[in-house]
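Attaching a single structure in structure tokens format; questions to follow.
The complex appears here minus one protein chain, its other protein chains still in place.
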């Protein structure tokens, strides 16, 4: 098995699926000839030509709007938003159109597509190259939201997402784009959407994370172990549909939960997880569900490490939750 | 004191503040000569002229972008989005610009404005004239979010919002635009942002709502009383900043909470409230915080009464929560 | 430095121009085939007689449909209506000029195009009622129909969104090397929207075969055209995108049809998209929610009533001996009868679609949220019939 980083895994998935399915096209700013500012679509233009690796003008609403029309008419588009921070000009197309097309047309039409976009902080990107906007899309019925943490999952989840009948927002954790390396099976395989991964078994507290923050959670759990705290770690992988059974199963066992995410705390996905956990595990809970998150501020530049909910802050929350 | 409905109260507030402060202008689609599709800006064009009651072309990002520039340069704009469902084309201007301008410029600039928009269902408006998008904006640090439920509050909160140094999203509950009538003090007064209103004292369960759903909560609480359930009802009035003290105070007393909102459940503001309550009242809670909400679907047309979390569904949740 | 008025120095139109422009602005030529009295140069006729008569019949039907629906709305039998009174030549002239395999992306006044594309009248009416017969399960307001068998896409309210979508659909066919041209409708108000800009720009750069039809009906709710854009015409906006622009008398069915054929031919030949401005007029309020008296003097409307596209085409047909008074009376009566019967049939259906339809179709398969919430809704309805009752409202 080759060792890939996440960019390579994404690239591999796109190439394989474009070979397998002639209806798959990629489109976006700089994704064609250049191969993407992170090189995730590198080589696709050369192999599949300008009709299937499409450079678009600088307009996110155009990218998603055109992708929607393509999807209605039988293509399987994989539009790229260059940074998740730049998804907002396309918000109307995504929220009002992509998410609602099947429903409103009574199923006469559907517009499956995978909107790929690098997200998250830790690359010294400041307020506009660091954000984690998942809440907006989890809140929008009609969309699925997927976040891989590892190269193997990146490839398998992306292949599953492209084959999925529903529109998927595929958030790629750019801080670990190159840093996260791992063996990736050759050829096609899928990792089913909607299934969390228990990456570490434990019985004292459930630690829930995804994307780049899963790596921090993993580190924190290892450090916690040295202190005698036995944490079970979940990498959610899919935020919508959430693997609620996996969450409930784990928290029912541990009685405690800590949720980690980069997005600001208020109305972040951690709030939904806390709400669900207290709804479903009320009698098992021995401590409040704790949230270790980005703060309720725009994403800062110089102080980004203070802002991000990295291992030291997670470790603190584990200690407090276990001691509650 | 005159009896006003919410539209009249909004109109009165705008007129008074435009008389008092020459920097206040209203702008948006059909708000000038016509006075707004709901007539909320009626008469302002006649009194203040086309420079201060401004008809704009059909482009929400232009409305908010222009308002931002006006605010930088000393005006106090009150842009209107004709229906909250149409706020998404302006999402980038709101989330990337309005919300972050003060912060990113180190306080060199600020762009206070009040974005007024009718929101919510119950007027047979279907998927695109019924939505409640508050989550998106509560999650966006830098914005305040206000929702009046009564004419008196509509006027006082709107006056406070216009004088507030921060940008405010002012969501007007259009189902009760005309139905909610009440005495409204003449002349200027403000209702401070960030203060919830206890509209009914009780000791068994805290019922939290806002906007049109506060009226449903109120009805449900009255019906519950007949069944011997003693609910305390909170009208939040401001969602950001939330009056967290009022919430904690009430739930600490009652030990139980039911949250009501029209927006879809997943990642709705009810999730944040549940998360906060379990964080802060963990040891007092005797039942899970319950959510009575819109469902995780686009807003339907024919079945909107089944969709909306109206009194009968709230009553059910009160019974279940009290019996837990 | 050049001002837009300099554009007046160049006036050309492929099809020739009979009479002066009916609307504002004269820097861009306006294409007409029929004079106001319905007369036309026989050499300029391109629509076969039978087809022309059929289009006339459809215009009459469209008018009756709109009037009937407005009446139903006033009687509280449907919740809302938005129609095309005065714009029938624009809607039918464009739609009829396309090929069956072409996709049509409607705005919200193109019901006549939906019916032309084969949407059965009862299905259309069930959408107006949002009842058990509605293929869209009462999920959307009236006038938000979709008809996939006719490649007539799904109407939504947000203005302009369909424009880049139409570009994407045509692009998909071109990638597969299928001959298809998409056509998309929007009002002149929509030219201010973001998606107008991205749609036309994407199409221009990539020479996508799309015909952009602007129904310039002079008003966007209460805003007159000159408050929407300072450009003298809509057609000249094509210059910004390096694409063809054409201005046509939108109340002249023959001109609209011919111009659309030309635009379609260019698109199909790989010569790129066209922005087609159809100059017409919204004779009634914006919708049944609107009362235009608050912002539009009725004098402004009068001249346009005289340009009504239906009497104009009738005069044309009559002048050419293609339509007798008896035929006219017969097709008016047939339309009335068809409508009456269909309304009766559709109103007989159950008023509400099934509860589960609220939760289905959000995703291809329900997620656990929809499954759980359907059960929750079922239990709530079972426990208390007031759950779905509009009379039981707070406040």
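Going in written order, the chains are labelled A, B and C, and every chain counts its residues from 1.
Everything below uses one rule, namely that a residue touches a chain if its C-beta (ideal position, glycine included) is under 8 Å from a C-beta of that chain, and two chains touch if they have at least 3 such contacts.
Model, not experiment: these values are computed from the prediction.
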Shown chains that the omitted chain touches within the full complex: A, B, C
Contact partner of the left-out chain, one of A:12, A:85 or A:164: A:85
Absent-chain contact - pick from A:217, A:231, A:271 or A:285: A:217
Contacting the left-out chain in the complete assembly, out of A:53, A:113 or A:176: A:176
Residue, one of B:93, B:150, B:250 or B:278, that touches the chain absent here: B:93
Absent-chain interface as seen on subunit B, which is shown: 25, 51-52, 56-57, 59, 61-62, 64-75, 77, 89, 92-93, 96-97, 100-110, 141-142, 144, 165-166, 194, 240-241, 244
Interface with the undisplayed chain - residues on subunit C: 1-4, 6-7, 9-10, 12-15, 28-29, 31, 192, 194-198, 201, 204-205, 207, 226-232, 235-246, 259, 262, 272, 274
Contact footprint on subunit A, counting only the chain that is left out: 29-30, 33-35, 37, 55, 57-59, 61-62, 85-86, 88-89, 122, 124-129, 175-176, 179-180, 212-220, 265-266, 295-298, 300-303, 305-307, 310-313, 315-316
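Keep this in mind: only the chains that are shown with their structure count from here on.
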Farthest-lying chain, centroid of Cα atoms versus that of subunit A: C
Chain centre separation in whole Å, for subunit C relative to subunit A (CA means): 40
Contacts with two or more other chains, residues of subunit B listed in rising order: 61, 85, 88-89, 127-128, 266, 295-298
For subunit C, residues contacting two or more additional chains: 134, 137, 139-140, 144, 156, 158, 194, 362, 367, 369
